[in-house]
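What you see is the complex with one protein chain gone and the rest in place.
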Amino acid sequence: VTWHRAYVERVLAPDHAFAAEHLHTAFLDALTAHLRTVARLPLARAHASRIAALEVALGRQRDGPPPPPEADVPDLYFALQKRLLADLAAVAGGDGDEAERTLAWLRLGLSRNDLDMTVYVLAARDALLRVAAGSGALRDALLDLAEAHVDTVIIANTHHQPAQPTTFGHYLAAAAAMVGRDHERILGALRRLDRGPLGAAALAGTSHPLDRAFTAETLGFREPVANTYDAVASSDWQLDVAALGQTLGVGLSRLVHDLVAAAADGWLRLDDDLVQGSSIMPQKRNPVTLEHARTRFSRAAGAAQMLAFSSHNVPFGDINDIGPDVQEALRTVLCALEGGLDLLVACVRGAHVDTERLAARAAATDTTATELADELVRTGGLAFTAAHRITAALVRDLARDGRPLQQATPDDLVACGGPRIGADALAEALSPAAFVARRDGLGGPAPAAVRVHLAQSRAELAEYHRAVDTMTARIDAAHRDLRAPGKDTPP
Amino acid sequence: VTWHRAYVERVLAPDHAFAAEHLHTAFLDALTAHLRTVARLPLARAHASRIAALEVALGRQRDGPPPPPEADVPDLYFALQKRLLADLAAVAGGDGDEAERTLAWLRLGLSRNDLDMTVYVLAARDALLRVAAGSGALRDALLDLAEAHVDTVIIANTHHQPAQPTTFGHYLAAAAAMVGRDHERILGALRRLDRGPLGAAALAGTSHPLDRAFTAETLGFREPVANTYDAVASSDWQLDVAALGQTLGVGLSRLVHDLVAAAADGWLRLDDDLVQGSSIMPQKRNPVTLEHARTRFSRAAGAAQMLAFSSHNVPFGDINDIGPDVQEALRTVLCALEGGLDLLVACVRGAHVDTERLAARAAATDTTATELADELVRTGGLAFTAAHRITAALVRDLARDGRPLQQATPDDLVACGGPRIGADALAEALSPAAFVARRDGLGGPAPAAVRVHLAQSRAELAEYHRAVDTMTARIDAAHRDLRAPGKDTPP
Amino acid sequence: VTWHRAYVERVLAPDHAFAAEHLHTAFLDALTAHLRTVARLPLARAHASRIAALEVALGRQRDGPPPPPEADVPDLYFALQKRLLADLAAVAGGDGDEAERTLAWLRLGLSRNDLDMTVYVLAARDALLRVAAGSGALRDALLDLAEAHVDTVIIANTHHQPAQPTTFGHYLAAAAAMVGRDHERILGALRRLDRGPLGAAALAGTSHPLDRAFTAETLGFREPVANTYDAVASSDWQLDVAALGQTLGVGLSRLVHDLVAAAADGWLRLDDDLVQGSSIMPQKRNPVTLEHARTRFSRAAGAAQMLAFSSHNVPFGDINDIGPDVQEALRTVLCALEGGLDLLVACVRGAHVDTERLAARAAATDTTATELADELVRTGGLAFTAAHRITAALVRDLARDGRPLQQATPDDLVACGGPRIGADALAEALSPAAFVARRDGLGGPAPAAVRVHLAQSRAELAEYHRAVDTMTARIDAAHRDLRAPGKDTPP
Partner (left out) sequence: VTWHRAYVERVLAPDHAFAAEHLHTAFLDALTAHLRTVARLPLARAHASRIAALEVALGRQRDGPPPPPEADVPDLYFALQKRLLADLAAVAGGDGDEAERTLAWLRLGLSRNDLDMTVYVLAARDALLRVAAGSGALRDALLDLAEAHVDTVIIANTHHQPAQPTTFGHYLAAAAAMVGRDHERILGALRRLDRGPLGAAALAGTSHPLDRAFTAETLGFREPVANTYDAVASSDWQLDVAALGQTLGVGLSRLVHDLVAAAADGWLRLDDDLVQGSSIMPQKRNPVTLEHARTRFSRAAGAAQMLAFSSHNVPFGDINDIGPDVQEALRTVLCALEGGLDLLVACVRGAHVDTERLAARAAATDTTATELADELVRTGGLAFTAAHRITAALVRDLARDGRPLQQATPDDLVACGGPRIGADALAEALSPAAFVARRDGLGGPAPAAVRVHLAQSRAELAEYHRAVDTMTARIDAAHRDLRAPGKDTPP
């Protein structure tokens, strides 16, 4: 059959190109794992040398480029078969029949359905592990920067207006906590993804006693999918990727927002290799790396919807919507996350804080008023509401004279109906640094409290790194085995 | 100040109405928990009777309707304060000053920021627990139906065309496995949500030594949020809700798709109380309950984007975007899920299968061809590719004569170049039921294999129910305590 | 039949409540228009008095509240019929048979399908017209503010950093141009929406010669839908609403972003009735109205996805997905837009600019460097690239000395390798105001150029207002007619 121009041009050609660029190795891995499983069938014992030759031929495919598209070959898998057949025939001195009998062992109990799904899961697992590493690196970087700034007082905004003093370390520890929750999400998605579909054949498995647990293990999976229909039909692992694209993308957009604002304000400065200057304006240091991180997070969040729509209101079964046609979207989401994380880590690592500028700014605000009220309750015996009223009057009176709150004197306080307290006690109550230091309860900004939180965060992060490393090591070991031709084939 | 008409009409009025309808109890719970925490401050010891009176007054608010909006009161929290003040003054024989001194204890160390966030989290936790229950009920129903149909052969489609025999039980067990993964997602979201923000004040905590762990426990939370900035700034718990709306909504849309198709095909029939007839067409039994389930899942998936956009490119801090302005969207997502699950459970529980129709249909397809090829490999010693060729020729030849594959005779097979096998063996190889029975490997459709999977699924589900029940019990106990006025206030 | 609890609780009850609150009048309008069309059938001539009595009964329904839900009545339409029947029977002195024969004329050639779709379109048209008015008011407000600020120099940012001088008027005229393009979008959506489905019956029309053009005109529609299948099946008018929610919501979010940033910077100040203060911090003037506008635009953009998912991968035909189940989503999108526009208009009308602050800020930047380079090309005969190099060196040298570019002297320029130009010419080349004044080409920021653009915009806007007003007037006239009982029924 010659396919319709539109089908070739819009489907077959781009799908082949995508598979050749991104999935070739995964196809060879999956085929090798399947072949090793077939080799263990009683039926196959008598054909061990053929099967061994076939695995060697598969190994040869790894060394060269993927096969190009051809008019009568629908996809990369068929193109690989065609190549293997030619290769085996050449090895067999031109005996095409022998080559076909050999290749037949590869197709036993195998369907394009479970093969494709396995390949897609393998590719997504790799990409997701890169995201996992990037997110781990981000929490590392945030905690390091937080540690360096447990004493750096900033004035936090609410509703885009200065609200209260805290420290940059406190803020960063909060952001790192959000990233820590991302880690739970990533591990959950990885865990659900990390199961092998192979052996499910078209959907019902096969009547040959293929050992699916062995196949899964060979590919470095935690376990096989426990139901063969589920193995080829499910796409909720893709929705997990979509959820990560959206949750991480949108969540981190808020952190980026604040860093961009700090850079615009001038108190945060990025390393020179992260900014774009202008040929004409030497003062212009555009924090474009942050901007590009933002765009990648927007992209990840938006691209997630390609995955959502592709799985929406379609059969729970093998269809193109959740197979070849969604691979580029999966890649877009995961690459956008990976890229955004990489750029953001670079910015956090390359960030410098202008503490003088921050201190001057903090001194000019009235953001310690709350603490003065609290002080009047504690030491003046006032009810909180009365203390508030007096403090508000004080702020107003000083503002009328153009004086910031920190310059208030005991007389000023008395003039507003307040009790007389000592000048030192008053100054202390109005100092941003003291404001911070006094907030030393669980989760507060006082340096000691933040250090407690940081230590706990470091411990969580170490556990996360261990989980990711363990999984990566398992997969690497499987890859080494798989890609060492001849290995594990029974003698 | 008199606010602008647009601000009143578009913001204050609808926000008050929403809070009065959905958040009143949560406000009283949170205020009571805060008050009990204040009561434990050394500073407060001398005022125990005032604080006790205040808790009693809070309790009285529970008995009546929420306060109505007023022109000069910005929100429900201020309206509650105003009511409490009047109530306390009445109790104090009109002594407004005493009432104010009493009420002041409620405001100590409390900000609208942490109070509101606590209330939002409490409301979302309740709604999410209802979703958790609904999803648990769905897996229960699916597993029960699967159990009843481990022997019911269906012809599964791929690409919307008949592909291979399996059983309805096998299909349902696969769908139930997807729901099982939803349970992991739900528990993860619940776990991340189940931490108390209260005590974070505006963002930096307070200088009064409030015991945030006690407050969190009083509200039935697993623990307090470990960083006060995080407590008021984070919205990733909302993105978790969005992710559930999308992942569950889209995932379940695929199950609904298949049930609607089965109903349209006529082999699945819903109970009469789930269909809409027509006054004119008695034959018309529209499976509208399934249709309405589908629309709720579409709504959940779409409404999730309200949450995503609200948190996108905004400061990581206290803002309206993640506070009052997103509460209706959270409710929409969670109610759509809850409603869709409830409707779907009703349909699964009220589903009846026409097995005769299924059997007739299965007999008319050629979907067992794969098994015949496998049989020729096993018993005929053919290579798989050769076996395939012969089987394909057989199907073609029979189709030319208008005979389905299941009527093939040993002679037919030989005529196509196949080996001669016995009539019984051939009939067996072509029987849908045998096709299924032979696929008894891990995860296959053979009844025994499906029963293994079902047993494993039941065990997972029991563990899920336990986790949800434990959490629910903890919260119920906290509610009982909280809503018993006077309890836990030190004497 | 008694429906299933889940179906009643999740579907019938909320749908009835929604219809009773939002669609009652539209139902009565549509039924009246249908009845008047039936009245013109030859078949109906002999029953004119019955039909007149029925229209009077419909009119009575307008005066009271909508009927409450009942256990055996599926929806508001059936509840209305039941009420009409009782009413007619009462009027007929208890003659139930006569009442039924009378009511039968209402049901002739009518289906719930076309009736419901008509009601939904009527409700959406009203809501969309409110959005149209809001968007018109926004462009009005922006053009007025632009007019007031054609001379107000601001430093425009690129990449969140100061880039070049322009005027606030130039900026606002640009934003108003975007709103002008929204007007094209709104009119397109309105035009496509403004066609009457009624008379399409279930989908195939009826064999009674009902005059659908008359029905459409009676309801104030531009024309009837030209294909009866299209009339009940299409939902692309809902996707137009989704597109508006997204396009206007996201587009306007960018304008709000800049206004929030200007308010945070302090050079833009909102009227007191648009800000939220704080009981403790008198300096705190949170521009919450802008924040709430932002959240409404986020909501509109996100809610649009409920509409997109509801129409995705479902049959092109009458289904619940595009009928009752999507009405709340349509309302959410359109109300969010209407509310956001109302809030934003209030902010634009209530915005005040601190021009001194702007001027001081402009003087401190080096953003006129480009113009100096251009001047050197024009008067110094330099190639542009050479002129750039010299200007860059000058900026750098001055920055080293802590001097802003505007303080450069002719000697400074020569010292950097530039030509000697007069002090006045140099000062002029470096003045932000002159920078603006010189950019008087098509679309540039020079006051005269902006005035040309504003005049053109006013003309476009007047045409838009005319289009909206004409449509509104047509609908109002139809409503007056429809709601005057007895009118147009043949004697």
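A, B and C are the chain letters, set down in written order, and residue numbers restart from 1 in every chain.
Note that in this section a residue touches a chain if its C-beta (ideal position, glycine included) is under 8 Å from a C-beta of that chain, and two chains touch if they have at least 3 such contacts.
Since the model is a prediction, treat every value here as computed from it, not as a measurement.
Remark: the omitted chain is touched by one listed residue; of C:119, C:138 or C:255 this is C:255. Touching the missing chain, out of A:19, A:243, A:319 or A:468, is residue A:319.
Note on the undisplayed chain: of the listed residues A:294, A:388 or A:438, the one touching it is A:294. Shown as candidates are A:124, A:307 or A:413; the residue that touches the absent chain is A:307. One of C:74, C:205 or C:447 touches the chain omitted from the figure, and that residue is C:205.
In the full complex, chain C touches the omitted chain through residues 43, 100-101, 103-105, 107-109, 113, 156-160, 163-166, 170-171, 173-175, 177-178, 181-182, 184-185, 188, 191-192, 199-210, 212-213, 224-231, 233-236, 239-240, 242-243, 246-247, 250-251, 253-258, 261, 294, 298, 301, 304-305, 308, 311-320, 370-371, 374-375, 377-378, 383-386, 435-436, 438-439, 441-445, 453, 456. Residues of chain A that touch the chain left out of the display are 1-7, 9-11, 74, 249, 271-274, 276-277, 288-289, 291-292, 294-296, 298-299, 301-310, 312, 314, 319-321, 325-326, 329, 332, 339, 342-343, 345-346, 350.
Residues 157-163, 260, 263-264, 276, 279-288, 291, 305, 309, 312-314, 365-367, 369-370, 373, 388, 391-392, 395-396, 399 are the ones on chain B that touch the missing chain.
What we mean here is this: only the chains that are shown with their structure count from here on.
Of all chain pairs in this entry, the one linked by the most C-beta contacts is A-B. Between the CA-based centres of chain A and chain B the separation comes to 24 Å, rounded to the whole angstrom. Touching of two or more other chains is recorded for residues 276, 288, 291, 305, 309, 312, 314 of chain C.
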